[in-house]
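Input: a single structure, listed below in structure tokens.
The other protein chains are all here in position, but one chain of the complex has been omitted.
Residue numbering begins at 1 within each chain, and the chains themselves are lettered A and B in the order written.
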Amino acid sequence: MSRKLGLIALLLALALIAAACGDDDATTTSAAPTTTAAPTTTAAGQSTTTAAALTGSIDISGSSTVEPISAGVAEMFNAMYPGVAIKVEGPGTGDGAQLFCSGQIDIGDASRAYKDSEKELCAENGIEFIELVVAIDGLSVLTSTQNDAFACLATSDLYAVLGPESIGFGSWADANALAAEIGAPNAPYPDADLVITAPGEESGTFDTFVEFLIDGVAGGEDYAETRGAESVRPDYVASPNDNVIIEGVAGSQYSLGWVGYAFYLANQDRVKALAIDAGEGCVAPSAETIANGSYPFSRPLYIYVNKASAARPEVAAYVDLYLSEQGLSVIDQTGYVRLADYAPTLEAWQNR
Amino acid sequence: MTTEAPTIDLTGSRPRLRRERRVRRLFLGAAVTSILISLLIVGSLAGEAWSFISKVDLSSLWDLGWFPRRDMFDIKTVVTGTLLISLIAMVVATPLGLGAAIYLSEYARPRARRWLKPILEVLAGVPSVVLGYFALTWISPNIVMRLNPHAGVFSMAAAGIGVGILVTPLVASVSEDAMRAVPHALREASYGLGAKKATTVTRVVFPAAASGIMASLILGLSRAIGETMVVAMAAGAVGGSLFELNVFEPGQTMTAAMTALAIGSDQVAGSNNAFQSLFFVGLLLFLMTLTLNLISDRFVRKVREKY
Partner (left out) sequence: MATRAAAPSTTDLVRQSIQGRRLGFGDIAFPAALLLALLLALLFLATLLIDVFVRAWDAFAGRGFSVVTSPLSLNAGTAGLWQSIMGSLALTAVVAALAFPIGVGAAIYLEEYAPDNRFTRFISTNIRNLAGVPSIVYGILGLTIFVRFVRAVGAGGGVYGKNLLAGGLTLAALVLPIVIITTAEALRAVPSAIREAGFGVGATRWEVIRYHVIPYAAPGILTGTVLTLARAFGETAPLLLVGAATGFFSMGSAGFIDRAVGPYTALPVTIFSWARQPGADFRSLTAAAIVVLLVLLLTANAAAIILRNRYERKW
């Protein structure tokens, strides 16, 4: 009897001990792989002195598109300041904004500027913030690598198959009448399954796509104006998860979908990015066309920093690192494109 | 409950009796915890579900599809998706589970049984997130896309087969128990009349164990309806879906809809009704599985009464 009780106690104690000291090991090993970043080579600014002594915590949430940059910088930051706890999540720009404007997180990642309604929520809750543009992302419209029918689609083509008037279209050919009506150049379409997999409404990538395509921000027709469209069709496979989208697009020959440029780059072997014609000819997404703005579906990426949080040394040091040369190298690794000029961003940060 | 204690008036020591009462009260408290948990479950579901129902436009509960962030809460989409996937799961689990159960209980030699049964238990212990991964990366390309070349990577069929494999060990073990509970005398009587083994199994043992087998199937169905991870990973429609009856298309279930609304540490905190629909769907799911569990409980009790 007592032996058995002892056994139970031993098992429990082992589990507790493992749990207690486990995370310590985690942090020591977390420093190990990237210790090449010397603790003294700090970022574009202040905190050069008491580097390793920083403690506290940083909570980051928002766009899953910006998440890889923020998480990459966070890993780099942890290698320099192992004492700081950081959490990075990517539920979507909209959900991140809700958390940011209710004061639950320090930094909100966003793949579009916060909407007025979101800024109002911040104001209501007395949250002041600094808006920083950190990189550019080309929103890539994808199809499968087996798609031999199209290499380039005009915004009118996209509207014909993705707009709100195309609810229920299961085949490309279903969109022929609508395409003819709005003068889409690639119609008539083949009689082939139309499988759409794309981000859902919680995602900044979704909002940006709606603005580009429906509101004519990319340079095409403003369908909100001319056809009273409010959004894209709801009946597609919607996922906040870019890998799900890649799988869905790769799984059907004449599929359509859209993701951030970085996710397209990581999966070039499985999906093909379509060139987009927004009235000025077909332009395919590439680092150059995105940086020089000739690719119509490109957008800036933001981080929002809570002003109250920015007063904390660990948050300030994190943003400093984010905007330093070392931090910006993460942007290259994750496949996004750097801004041509970081002066305005740095200025906004320094004038906080 | 089982043994009648002799009346112990003779043990008069008061501290001893007091300790006895204390211990009893402690254990009663532990037992009552389960009722507390039930109440908390119902309470946590019903409160928010009610505020959802009273806030939402009732016509949005019967719409084109399930798009909670666009205020389209079509109940029939998620219920149909759930039922379709559960149906596929039962089409897989019923023959596999019952076949395995009959074989193990009636045909397998003791030595074979000693090996096969633990392996089946290992299958029962595979976490659902693992089966979700398997459904997505193996079942979908190797089974579903061969059955129907038009099927995408995500389909209700792939999720349904995955759930079916998950449910098979449950069906097998409950119905095996039911068949082993059939008294040996019944089988011997059948043999005595000159019946063959197959006849005895199908005409005597199977009917005698019918209510237990029924219970196993209902329990399996209830488990399939409540299964979350396989569906969330393999059925595809993460955010929302149109009403869909084709099982080779992506579909939305109640459980997957709930996961999509509350993934990670972040949830929709906005003023719209999307987040509260989580509780409404949860309540619906709870009531469906509760009904099935009560029915299966009834069947199980019937078996106990008989033998």
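Quick note on the criterion: a contact is a pair of C-beta atoms (placed from the backbone, for glycine too) under 8 Å apart; a residue touches a chain by one contact, two chains touch by 3 or more.
In this text the structure is predicted, and so the values were computed from the model without any measurement.
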item	value
Touching residue (missing chain; options B:169, B:212 or B:236)	B:169
Which of B:258, B:274 or B:303 contacts the chain that the document leaves out	B:258
Which of A:229, A:244, A:273 or A:323 contacts the chain that the document leaves out	A:244
Absent-chain interface as seen on subunit B, which is shown	1-3, 5-6, 8, 10-11, 16-17, 19-20, 23-24, 26-35, 37-38, 40-41, 43-45, 47-48, 95-100, 102-104, 106-110, 116, 118-123, 125-134, 136-138, 165, 168-169, 172, 187-188, 191-192, 194, 196-198, 201-202, 219, 222-223, 225-229, 232-233, 255, 258-259, 262-265, 278-279, 282, 285-286, 289-290, 292-294, 297
Contacts of subunit A with the absent chain, listed as residue ranges	1, 4, 7-8, 11-12, 15-16, 18-20, 22-23, 25-27, 29-30, 33-34, 55-57, 59, 61, 67-68, 71-72, 74-75, 78, 81-90, 104, 241-244, 246, 263, 266-267, 333
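Here is the rule we use: only the chains that are shown with their structure count from here on.
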item	value
CA centroid of subunit A to CA centroid of subunit B, Å	37
Residue ranges of subunit B in contact with subunit A within the complex	64-65, 67, 69-70, 72, 136, 150, 152-154, 236-242, 250, 260, 263-270
Residues of subunit A that touch subunit B when the two form their complex	61, 87, 89, 91, 94-96, 98-99, 102, 167-168, 193, 195, 197, 200-202, 231, 234-235, 237-241, 244, 247-248, 250-252
